[in-house]
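Here the complex is missing one protein chain, while the rest keep their positions.
This part shows chain A:
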Amino acid sequence: MKMKQVAFLFLIFLASQTVHSWKKDEFRACDQTPFCKRARFRKPGACTLIAHDVSISDGDLTAKLIPKAPHDQDQDQIKPLTLSVSVYQDGIMRLKIDEDPSLDPPKKRFQVADVVISEFETKKLWLQSASTEKINGDDGGLSSVVYLSDGYEAVLRHDPFEVYVREKADNRRVVSLNSHGLFDFEQLRVKKEDEDWEERFRGHTDTRPYGPQSISFDVSFYGSDFVYGIPEHASSFALKPTRGPGVEESEPFRLFNLDVFEYLHESPFGIYGSIPFMVSHGKSGQSSGFFWLNAAEMQIDVLAKGWDAEGGILMPTEQSRIDTFWMSEAGIVDTFFFVGPGPKDVVKQYVSVTGLPAMPQLFSTGYHQCRWNYRDEEDVENVDSKFDEHDIPYDVLWLDIEHTNGKRYFTWDKMLFPHPEEMQRKLAAKGRHMVTIVDPHIKRDESFHLHKDASQRGYYVKDATGKDYDGWCWPGSSSYPDMLNPEIRSWWAEKFSYDNYVGSTPSLYIWNDMNEPSVFNGPEVTMPRDALHLGGVEHRELHNAYGYYFHMATAEGLLKRGDGKDRPFVLSRAFFAGSQRYGAVWTGDNSADWDHLRVSVPMVLTLGLTGMTFSGADVGGFFGNPEPELLVRWYQLGAYYPFFRGHAHHDTKRREPWLFGYDIFNVHVNSTLFILMY
């Protein structure tokens, strides 16, 4: 008993310790997030929607979702939703549910653009007909069944509505949606006099002009014992249940791109990137997958077995199954079901939707040496020559924010880097490359040409009142280009031409940091959700994809710069589904401790599984000073990261690999692991 108390006190102590680094209360927990809190309280079977007017149109299986029993009150609020099921080659079913545009909703809900590759649309199978079945155990209700691929069918049960994929031979289910009746779709409404839609969090007000608009539903994976994916979290590879029997109390896995200072090494909390793609796997060796193309804040519960014991909903019990619960603040239902059946098939199916990883340049697969900051040209030259002196291979030298003139990207600090071209040429003469940082925040300084240009053209993201949004980041007062707009992306891409980026040479590549976007004085260190993008799209609707569009624009800039003949290399911190087409990512500001070394493995594996094959963690840990053994072990592990970079905070001691002596480095790392790479 006493021991327990001591252990408990110790835990409290640990918890209070962590508050100092990770500012937990600065970020919204599920119960501080109305849509998440509400959704988590919903009971299985709460959904009363049924599929009506089921038919084949334009090669899709379509239907209207309407409430089963007409409501007395709020009748005007519940309009039919449109549902469509499309089928694509290689066993992919796409389910979309949105408000009916013909019913004149207050606003068009945001559908994430430029993520699904154009080739995918050419793979669509035009459905000709659907068969109607009475399926055992469905109380005689009807289901519409369409062909999906050899051996698989897509099924829409009408009442209550449910969508799933099954194996044709034995009617075995693979992936299903709304089997537990948790589906909910908050439709946009016109505000009534007495309603208050504003949300407040730590002194920030979200005006929420369109009111609540969240979506939630349950997804089940059959023949599954584990689920994986949905990066980015510092957590185990197989996702642990977040709700249900045996789970004390846990946040759902959050997908909300945030710049989290000193993130924890074990937490479902959302960090820099989001890929709402989940893969399941069972002891049978079979896998399936589910992807929700939605860039708003998402929260995902992995439900422990028996979570629905009281719900009384009978599910086929002969198969092992993992149930999950997906909640999003806005957007539409645009989901992809992948039949597998093997893990590799699932990933192949996923990348046929979002694109294959870009082929990296050979040099970028080598070792990268970074630090915040290599302070001047002399430092660069010295570091470079020390690698030669110690015969340690490396390929790329990086410059962090201090190389610029006052954090104005595309510029150089004239004192510290008076001859950037010559510096790059010296490196290039040895076949080495340089990477400089370019972040999305643009210093609001009238004498800075980039700011002047962007503000005159009206290229910045707007605040809720329609003025250029003014946030705080490294340079102080800053604004952010609206990367959702293709015209602005193209404008941005031009900035990387050798003429525009003065001091750049063909051996210079780019690092995109802070593109969550990080806003030091914004709610949760990011942009307010009611900020406005192209076409009145609210930031809440595309938040998780902002960094993706920025990464895309930068990579396109490098492609343009080289007349399409030089493969870009762009490292990004924020990412979204599809980021693999534009370059590498890393796991952000980790810490120099063994726990972060450990968690980098499942983090990088998860990224690989979800298409982001080119990824790594900062070797040595960004914050703090690694003991020599930790650093050596990290180099040994890092050699196996697809993206292999040593990086460190400016307050840390210098830790270039030769500083720890011949024995430590050469014997343990250089002689064995680097040889694998070079």
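The working rule: a residue touches a chain if its C-beta (ideal position, glycine included) is under 8 Å from a C-beta of that chain, and two chains touch if they have at least 3 such contacts; residues count from 1.
In the analysis below, contacts and distances are computed from a predicted model.
Asks: Determine which name in "Glucosidase II beta subunit N-terminal domain-containing protein", "WD repeat-containing protein 75", "Sister chromatid cohesion protein DCC1" or "Cytochrome c oxidase subunit 4" the UniProt entry assigns to the undisplayed chain of the complex.
Replies: The record names the chain that does not appear here as "Glucosidase II beta subunit N-terminal domain-containing protein".
Asks: Considering the complete complex, identify which of A:Pro212, A:Gly244, A:Pro360 or A:Gly476 is in touch with the unshown chain.
Replies: Only one listed residue reaches the unshown chain, and that is A:Gly476.
Asks: Please identify which residue in A:Asp90, A:Asp391, A:Asp453 or A:Glu487 touches the non-displayed chain.
Replies: A:Asp391
Asks: From the listed residues A:Gly406, A:Gly431 or A:Gly661, report the one that touches the chain absent from this view.
Replies: A:Gly431
Asks: Across the whole complex, list the residues on chain A that are touched by the chain not included here.
Replies: 20, 26, 202-203, 261, 376, 385, 388-389, 391, 393, 415-416, 429-431, 471-474, 476-477, 519-521, 525, 589, 649-651, 678
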